[in-house]
Structure formats: C-alpha cells, structure tokens
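Every protein chain but one is kept in place in this view of the complex.
Coming up: chain A.
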Amino acid sequence: MNELSRAQIRDLMAQVLKNQDKELPADDAAQLREIGFRSLDFSELALRVEDETGEELNFDAPGLRRIATVGDVLDFLVELQHQ
C-alpha cells in the first residue's frame, strides 16, 4: 500500500487550509479551533489522502471527537492508514 508520511499529510492539510485563505501553523500543538479547521475540513483532508494512496479510509465519528490539535489530525490519519 502506498502510504503517506506524516509530513506529506501535513502538506495536504496546509493545502486544505490555503484554499480557504487560512494558514497551517508549524506547531503541532496548535488548536484546530483557533486555526478554523472544521470537521468537514478533516473529511476533505481524509479524501485527499485517499486520492493519493488509492485506499478508502472509513472511520466512525467518535474517534474524531478527541481530535483538537494539528498533531491529533496527523496522528489520526497516520494511524488510520495502518488499519
């Protein structure tokens, strides 16, 4: 399977935000609430990762509720690719 690295996912996340004229901070501890990264932005990012890897990523909603920082997003998607 063609897996994306954490850095590659970070680049995609930056693109999602850039399309909305927002910037992705370098700090993994940055709060999603503060940078305006919403749950549908997460969906958009997950679909972009799918596009790159060719693997469908399906997941339940409860997992998303724990996600609060940029690092959480990256960890979640890196982890999801292993499942």
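Just so we're on the same page, a contact is a pair of C-beta atoms (placed from the backbone, for glycine too) under 8 Å apart; a residue touches a chain by one contact, two chains touch by 3 or more; residues count from 1.
By definition in this document, contacts and distances are computed from a predicted model.
The protein name that UniProt records for the chain not on display, among "SDR family NAD(P)-dependent oxidoreductase", "Putative spermidine/putrescine transport system ATP-binding protein", "ABC transporter permease" or "Sarcosine oxidase subunit beta", is "SDR family NAD(P)-dependent oxidoreductase". Contact residues of chain A toward the unshown chain are 16, 19-20, 31-33, 36-40, 42-44, 47-48, 50-51, 64-65, 67-68.
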